[in-house]
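Apart from one protein chain that is not included, each protein chain of the complex appears where it belongs.
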Amino acid sequence: MTDKDRLVPDEGLAPASTALPGAAGPLEELTQPPRSQWLDVWDQFKTHRGALIGGILFVAIVASVYLGPFVWDIDPTKINIRARNEGPSLAHPFGTDQLGRDMLARMMAGGQTSVSVGITAMLLALILGSFIGVVAGFFRRLDGPLMRLTDLFLALPLLPLLLVMMLLFREPLNAAFGLEQGIFILIVASIGITSWMPTARIVRGDVLALKEREFVLAARSIGTTNTRIITRHILPNVLSPIMVSATLGIATAIITESALSFLGLGFPPDFPTWGRLLFDATDYLQQYPERVFWPGMAISLTVLSVNYLGDGLRDALDPRIRGR
Amino acid sequence: MLDHPIAEIRKLRVEFQTKDGPVVGVEDVSFDVYPGETVCIVGESGSGKSVSSLSLMRLVEFGGGKIANGELLFDRRDGHETNLADLDQDLMKRIRGNEIGMIFQEPMTALNPVFTVGRQLTEGLRVHMNMNRAAAEARALELLRQVRIPEPERRLKQYPHELSGGMRQRVVIAMAMACEPRLLIADEPTTALDVTIQAEILALMDRLKRETGTAVMFITHDMAVVAQMADRVVVMYRGNKVEEGPVEQIFENPTHDYTKSLLAAVPKLGEMRDKPCPEPMRLLGVEGQNLKPVPGTQEVLLRVKGLTTRFPVKGGFLRRTVANVHAVEDVSFTINRGQTLSLVGESGCGKSTAGRSILRLVEPLAGEVDLDGLDIMKLDSSGLRRARLDMQMIFQDPFASLNPKMKLEEQVAEPMRNYGIASGSELQDRVANLFDRVHLPRSFMRRYPHEMSGGQRQRIAIARALALNPKLIVSDEAVSALDVSVQAQVLNLMMELQAELGLSYLFISHDMAVVERVSHYVGVMYLGRIVEMGPRARIFENPQHPYTQALMAAVPIADPHKRKSEKDLNFKPIPSPIHPTDHEPEPSRYDEVEPGHFILLTDSGY
Amino acid sequence: ERGSDGQVSIIYWQAPSILNPFLSGGTKESESSSLVIEPLARYDQDGNLVPWLVEEIPTVENGGVSEDLTSIAWKITPGLVWSDGTPFTSADVKFTADYCMHPEGGCAQLTKFEGVTSVETPDEQTVKVTFEKPTPFPYGPFVGAESPIIQAAQFADCLGARAPECTEQNFNPIGTGPFVVDEFKPNDVITMSANPNYRDPDKPAFAKVLFKGGGDATAAGRAVMETGEFDYAWNLQLAPDVIAQMQEGGKGTPVAGFGPLVERIMLNQTDASPDLPEGERSTAKHPHPFLKDPAVYKALSMAIDRPLLVEIGYGQAGKVTCNWVPAPAAVNSDTFTCDTQDIEGAKAMLEEAGYTDTNGDGIRETPDGEPMKLVYQTSTNAVRQDFQALIKEWWREIGVDSELRNINASVFFGGDPGSPDTFQKFYADVEMYANTFNGTDPQSYLGNGLCDKAPRPETQWQGENISRFCNEEFDALHAELTKTAGAEARAEIAKRLNDIMVENGGMIPLVHRGRLSAHANTLGGVILNVWDSELWNAADWYRKEGS
Partner (left out) sequence: MLTFTIRRLILAVPTLIFISLVIFLLLELAPGDPMAQVPLTVPPEVKEKMREALGLGEPMHIRFWKWIVQFFWIEPQVLIDHYLGTSFSQGDLRVISWQTRSPVMDIVVQRMPQTLWVVGTAYVVAIVIALPIGIYSAYRQYSWFDQMGTFVSMVGFSVPPFFSGVLVIVIFSVQLGWFPSIYDTTLVVDSWDSFVKQLQQMIMPVMVLALQITAQLSRFMRASMLDNLNQDYVRTARAKGMSEYVVVMVHVLRNSMIPVVTVIALGIPAIFGGAIITEQVFKVNGIGQLLIGAIQANDLPMVQTLTFIFAVLIVLFNLIADVLYGILDPRIRYD
């Protein structure tokens, strides 16, 4: 390294004020033009190998699931009874199921549901959780009631809740959005509202700590209103626990959906999701192991990729780490 | 062989592997430490002081560093000279804590929060000296007595958080001294402490060194401390040693430019004697400095009367208030336009609370605050928001008071956005101007706080406070966390702005030398009250209250000839400010000993 | 020899929750309790009545049934004792009737006692049951697994509202059967041991029974046929290739038997359109726009490939049927054949009747221009959804569109009048489910086609005539059946009733479903009986040597 040149004492003799508290590395950065925030995030993200692989994989999965049907345009509900239980072949790369439906097409259709359920349920849980966490942490008076509410939701059983929601909202939802959309909304909503609690707790804890930090006081002293303190100062700083919850949330939502299918409460059986496909295939585990393999693989890969993606995003979103 | 060094550092080079390639922490450093001698290593933050000392302990490796080059020769107790740089970690274990002791910078975090003091003290003894539990405990007790901790028996069973900062630092020292090491490395052991405690700790170390004959490697960036402690001084700058010599020589005849600038930046107590008004410091190598004194006006801007702030202590079954922390108790003062009033005092005496109460960032219990004719206490929340246009605050910790996730530009623009003062390109211009004002390059506007040094950050905080053109700035220990050279620049900047814009400051600090430099008036706080208040010169030249006198005595002076000894110090621990709810404190009554110089008559608790 | 063969392990993937069939009505409860408590007479594997705790089956010929068909007298086998050693008398039988007919008891088997006016005990060995009107088939009370005899002494305090409080009795009934309960863990497992006072001193061969409940059919089948942990698994509703795979395990054998269970598509005779006001939807007020047209329902039926359905859904445990009542054999009508799919024929039939695709979207329109679109609902169940998918496909081919719906079984069959999703409300055009009847006499089952049994708001949507079928000829013929005695004559009428229903489009029968159970190869004496409890002859079961 040519640290020598950089370590030359500068004539101004006001050393630390112009240089960074770090000795060597960052000096160079001084001369670089400042860059946009997202470019920085991207830069950091790129250096995180796991995150990059995870991100590419996740994008690939999402793309193949949503764009795949344009290339592989077999109807996933198309029954071809003569081609029942076939193994992988050129015509059906993933084989066919017991009604001769193309597994690849079904995997893509199932993926659409699973991924959408995962993402939307996660978003719902995240928004709810962050909102409640932030409000509880920020407004001392609401803390007690909101945390008891969290207890309440923790204690609520998912299954009866789902049944109630089915009864109360299915008809109106079906009327408004159609059958599949209706059930989709129901499932997403029920997974969402039964899984926001951990996020809320974590966020609340972080907000409680952040609230005591001086920059929040500083913000108040320059006349920042509560709402702006929350949106500008608190939220960006609790982003990393939220990101972690988010990535875990996608995974849990996908898995919860499959568990609901197992218990007969999820999407109807004619509605493919990865969880459903996996569940249906477990009966055929011995005869047609490949049928278990595809959905199982898809779920695991998604969960894995999302998790690594989350790890990387968390690092990338934190400017402190980004600088190093 | 007394002239043989106990430790010789030869051509040390330490590198760190980071994500963006290797970073050099120490480039090329060589120096010796002789038995019974105190070597002070000085230099700005990040110059490699800690890394050098950690290398000697071979602890850099645990932080991701690597000793890339050089020798660390250490004279073992058994007389063998060993090169620590390539010693096995297993053997190193036996030297660490046993033959080399180390005291760390942060007393608050250097102790393990979940183990008792006794346990942490005895641990080393039992490993290195093969003591049994009882023997180790007896020795621990003895150590605690040595470092003069009150009630040592009780301390053994306490947890670190139950001790005050000063006591914790003494525990750390006791721990380092436990096995009577031949070399003691003290890495900024007093930086985080109050003057009074600092004075005690320094005296304590000095005594211990004399009593045990241990060699001390003392790391600091505070020249006053150097003057107090050192036999020899090593000056480091950006990973290199730039100068070395006996302490007198360094202070009287610095040769390297950096050393000179360092010394110039140190405010020295008594420097301002006979000067009526504060004036900026002369910094080396800065051309065209405006060193005109800042007289200010005699027009009253802020009048505070009977300010009282208490924090309730909740307890009992129903979470009712069972007691109050009397943080600020019946405090009155005035600040003139364009002038600075400083509040000094030990940690916890209520300085910050007083400052915050004026802005009503904490709600005072009683009192009047009158800012330029506006009764702050009577304002509702929107009125208060408007009032804050005229009064701003700079916080103690430049690291904590900036939002780490927001661009600097944004942070400076935020107050103007909040009040809708400017927008669009006008806002941009204003922000750019503010950056110019605080001497920051405009290219920094798009940076994040972590990309700045402490001094730069503090300037951002100042820019932010200036954004609204306030009349009053409450500066709460705005320079305490900074390096001397940076501190000098920030102080100069503040004074320059005062002269130009006619700002008034409420300057909160515990550094007497700094206070002497910047203030027109000084108030000394103790346990929530102002015990003495008056023009700066009178307070410094003629301190009347016993507490003020003790405080003055504790301030180290950046002059190796004016060392203080332990005998000069007689501090009592501060009594608790917590009183039961029915406690009715007496009102503060003052005696005017000289014109404008007041002394508290009420019992302050000192 | 009694108790010589160790333990027999039985697995039911539905776990019994109680051992008193009068309080539950579920198959799992009546079958598990059949090991302990027994009726006076049972049906054998062919559906014939066999005397069990009596000497012979009372008939008009042997004088046991009165000439006017209003009473029946049972003669209890002398010397019978309960498992606790006390004698079994006619008082116990009478008590059983009182227990079930108590108005507050909530007895699940009340239908068995329909029309009974009194039960008398002329002597210790004789029970006389009197009916309020001539009853040509008087073998309801005390016959079959649903109507066993409980001990008067044990249940004396459990009449009426007190019935549910008698946990000890309900979990551990004293019976005359081959086994006695050692421990009952509700919804989990029952352990039993041989009844020391069983009437045949050599039986049962097994000393212990382990009756495990819970899980799923796959696991049960696997435990018998693949791992050999269990000896008997009940009702393996599994895909045929899964069964085949399990059989390769070589440890067990599947056995199938056929009762009257039929998977069918009910055709709504009324209009279920959501546009109709609540209370008129799916009622006789508004007939269905096109489903009552013979051309339509016949075409729908012709489009279905029943053998394929059987192959995919049931394999060994299914047969093609065109009848509503395909069993017992005597009442199985042979009027219709339906085992070949005829898409072209169906198309032609619709075309001819004026249902043509006028706008070219592939869906035919009725002569009024309404598109032929059906809402097709069923309960949530993998096989049913496969059927739905297949049938939807076939119907599409003939130009009839369908919208599939499936509803959680507990809601669908739950009968909650407030829910829009029950099979009784039938807010759809067609719905698919299976139904059957107990015993061998179809009279009351055939009554499900009577006009006045249609669910409607006035009856709180209760009633068994799900398709709201209404046909005068059918009603008259059924009235005749209730008065006719003589097995052959009754069978003749039953066949005609069946034909009227199918011919007039009340339903499209799909599959005659059997019950497929499996037993270990080492378990001997298993005779699958679908007319009574599958465990009816557990006393005769034994361990085969050497296999």
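Things worth noting here:
In order of appearance the chains are A, B and C, and numbering begins at 1 in each one.
The working rule: contacts are C-beta pairs under 8 Å (C-beta built on N, C-alpha and C of every residue); 3 or more make two chains touch, one makes a residue touch a chain.
Quantities reported herein were computed from a predicted structural model and do not represent experimental measurements.
Shown chains touched by the hidden chain across the complete assembly: A, B, C. The residue from A:65, A:146, A:200 or A:292 that touches the chain not shown here is A:292.
Within the complete assembly, C:410 is the residue of C:4, C:48, C:117 or C:410 that touches the hidden chain.
Only one of B:33, B:51, B:84 or B:175 touches the absent chain when the whole complex is considered: B:175. Listed for chain B, the residues touching the missing chain in the whole complex are 54, 57, 59, 62-63, 89, 93-98, 101-102, 104, 106, 109-115, 123-124, 127-128, 159, 161-162, 172, 175-176, 178, 314-317, 319.
Remark: the residues of chain A touching the chain excluded from display are 148, 151-152, 154-157, 159-161, 163-164, 166-168, 251, 255, 258-259, 262-264, 275, 278-279, 282, 285-286, 292, 296, 299-300, 302-304, 307. If you put the missing chain back, the residues of chain C touching it would be 11, 15, 17-18, 20, 23-27, 103-111, 161, 163-165, 167, 170-171, 183, 185-189, 191, 210, 212-216, 219, 222-223, 226-227, 229-230, 249, 408-411, 413-416, 419, 421, 424, 433, 435-438, 462-464.
The working rule: only the chains that are shown with their structure count from here on.
Rounded to a whole number, the gap between the C-alpha centres of chain A and chain B is 44 angstrom. Between chain A and chain C, the centres computed from C-alpha atoms are 48 Å apart. Across the interface of their complex, chain C is touched by residues 77, 79, 81, 84-85, 98-99, 163, 166-167, 171, 179, 264-265, 268-270, 280, 283-284, 286-287 of chain A. Residue ranges of chain C in contact with chain A, taken from their complex: 218, 238-239, 241-242, 245, 308, 312, 380-382, 385-386, 388-390, 393, 403-406, 408-409, 411, 419-420. Interface of chain A with chain B (complex): residues 1, 3, 7, 9, 11-17, 19-26, 29, 33-35, 37, 47, 213-215, 217-225, 228, 232-233, 236-237, 239, 318-320, 323-324.
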